[in-house]
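The other protein chains are all here in position, but one chain of the complex has been omitted.
And now, subunit A:
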Amino acid sequence: MTKNYEHSLPENKVDPASFEEHDRSFINHIQHFFHRNPTMVPVIVLALSIVVFGFVAGAKFFHPFNLSLIMQQVSIIGILAAGQSLIILTAGIDLSVAAIMVLTSVVMGRFAVVYGIPIYFAIPLGFAVGIFCGYLNGKLITLLKLPPFIVTLGTWNIFYALNLWYSGAQSIRGQDIDKTAPMLKWFGERIVFFGAQLTYGTILMMVVFGVLWYCLNRTAWGRHVYAVGDDKESAELAGIRTDKTLVSVYMVAGLICAVGAWASIGRVGSVSPQSFFEGNLQSITAVVIGGVSLFGGRGSIMGPLIGALIVGVFQSGLRLSGVDVLWQVFAIGWLIIIAVAIDQWIRKLSS
């Protein structure tokens, strides 16, 4: 015989934990909401930081010139973050993105400026180098079954060394580019309206994210990328050729780095083999703050764009408030940790 414990309770106590449950369900509700809309956390953080810095830093912050300057300053890291997030979606990581970018920019620069080869050959050649670097990463990871962290840690050093060897660590001056191959600096051109200065590089960053969003959400390839990142074995069982997908992801990321290389020449104004030394870590920062899970398969491609902007807004806001560079670095550090903590909390739902 089963005892009915409920029966002994007075009528009005049938639902004794109702208040608590209501409370829990509210937090649950938020958790579910963010789980369904992974981009909402960074969007809220971005909105909040714009409001806060608007107050603290004053009118200068909201000036169209400053807002467009923030976009311009994050554009290159933003483009790298687009490639990086693609890889992180497959539960990988790419430490070599910035090295690929700098190497390809040197290739483009040397071919166009030093050897005087026409630009319509030099730039595609740079793209080919970028794609090849990505292919090398992908093949090493899938063929030798090495962790992406290790492979790209190695290739980061390799590409960086090649870059220094090939460039002789010597910058190609902007004035020489203007003379022989001004198209290399095309992404530095700008559209001016209401005091804002929108460079082609900024527009390129948004286009890159737009195209990636389409590919990830509207094509079979995109579904495969998410599937591989979520659970590689099930994806394999479902008939997805996971290794092929992975290699293609690294190749696309390599191409994006090469596109970023072209844009970086416009942004920096010269071909500089020593710039963007920490570009790889900065791109990972943007991806993480943008709410893409480092464990793969979860997160929207638009998140890292927002993530890059958050970093830009923080730096600009703190600077205009007269805060030392040191504390800008400090603030970004906390942002990363908070972003990952929130991601972990949201992920509890799926486990």
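The definition used in the following text is that a contact is a pair of C-beta atoms (placed from the backbone, for glycine too) under 8 Å apart; a residue touches a chain by one contact, two chains touch by 3 or more; residues count from 1.
To be clear about the criterion, contacts and distances are computed from a predicted model.
> Looking at UniProt, which of "Rieske 2Fe-2S domain-containing protein", "Cation antiporter", "Sugar ABC transporter" or "4Fe-4S dicluster domain-containing protein" names the chain we cannot see?
"Sugar ABC transporter"
> Taking the full complex into account, find the residue in A:G174, A:G222 or A:G296 that is in contact with the omitted chain.
A:G174
> Thinking of the whole complex, not just what is shown, which of A:F149, A:Y166 or A:F277 touches the missing chain?
Touches the omitted chain: A:F277.
> For subunit A, which residues lie in contact with the unshown chain of the complex?
The list for subunit A reads 60, 66, 69, 73, 164, 168-171, 173-175, 188, 190, 197, 264, 267-270, 272-277, 316, 319-320, 325-326, 329.
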